[in-house]
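Have a look at the structure below, then the notes.
Below is a slice of the complex: some chains, not all, each in place.
The chains carry the letters A and B, assigned in the order they are written, with residues numbered from 1 in each.
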Amino acid sequence: MTAATISRYAVPGLADLPEDIRARILEVQEKAGFVPNVFLALARRPDEFRAFFAYHDALMLRDSGLSKAEREMIVVAVAGANDCLYCFVAHGAILRVYAKNPFVADQVGVNYRKADITPRQRAMLAFALKVADRSSEIDDDDYAALHAHGFTEEDIWDIGNITAFFCLSNRMANLIGLMPNDEFYLLGRVPKQR
Amino acid sequence: MTAATISRYAVPGLADLPEDIRARILEVQEKAGFVPNVFLALARRPDEFRAFFAYHDALMLRDSGLSKAEREMIVVAVAGANDCLYCFVAHGAILRVYAKNPFVADQVGVNYRKADITPRQRAMLAFALKVADRSSEIDDDDYAALHAHGFTEEDIWDIGNITAFFCLSNRMANLIGLMPNDEFYLLGRVPKQR
């Protein structure tokens, strides 16, 4: 794989990166077995890289009323709404792994209404897509609909902020033509991989 | 798998079907190793079933300036535009098999502009999506853009009619909540399957 297949913008070599960024990249490589392209593509601007992943971690790693699989459902549904290939494929893989379900990512990414998920999750995704597409129309009724499914005000902040963050992320990926690693397409689809 | 997971409408038993329809279903089962759900879901209305598959075959099996993989690219891109889970997943599998490419279906279904395909194929899909979304705006310039890539008038009819047919198909699948068979999600993704 060459830089050209990752992004419109040149990708720096690991040796040229600040120590903290190189460490972060080596850590994810250790864990995943490969370096997801988003790390390489964003590393050319260290301050933005640091802020991006700090934001990501603050939302995706925090204790939350949403499970990690539910958070990834939001990411995949939003990627579908924004026609973002990178997040559809890469986070689709993560969702399959977290949910131990080889089907849910395609279902949620193409049309969450037909997905084999709970009514609570469907309400969560309806709200996320409203934040993605028509956030200025969010009102008390939208909050009430989520409360009816047991979501707290903090959960709703989580849904909204994860959606907002990936609206940023999807736009950056589309801007630079970020391509998913080959590995993501298959990950979590074959039983033994789950 | 039960009828409930296939469609909103009850699915007939094979024994209850007219002979020609049962034969068609057994033939596809023989070839694919399973019966794609669209056959079971539509069989309850034999005349519509026959017309649907006659139309499908007339377009997808005919000699054409479009390869079979290119025709499936159109189907998958249109399924993405129409948020049709069944066709996105089922024809995504067929596309992977025909193209011997485990990545192209997700790429074309989410955003054909970022797909690793030829400029000619990109022009073909741009036209297909215009037929799907804004057919009343099709004019001579659209034809000229395709001629510039070597497409003939007959090829353009093929692109347009395949698109139109799957606009029908996507709406029926969405209407009845047609679910893809589990097999389709993985098909064509693993090297030895190619």
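The rule is short, and it goes like this: a contact is a pair of C-beta atoms (placed from the backbone, for glycine too) under 8 Å apart; a residue touches a chain by one contact, two chains touch by 3 or more.
Worth saying up front: this structure is predicted, and the values here are computed from it rather than measured.
Of the identical protein chains in this complex, 2 are displayed in place, while the full assembly in this structure file contains 6 copies of the same sequence.
By definition in this document, only the chains that are shown with their structure count from here on.
We define each chain's centre as the mean of its Cα atoms; on that basis chain A and chain B are separated by 28 Å. The part of chain B that touches chain A in the complex is made up of residues 79-80, 83-85, 88-89, 102-103, 106-107, 109-111, 114-116, 174, 177, 179, 182, 185-186, 189-190.
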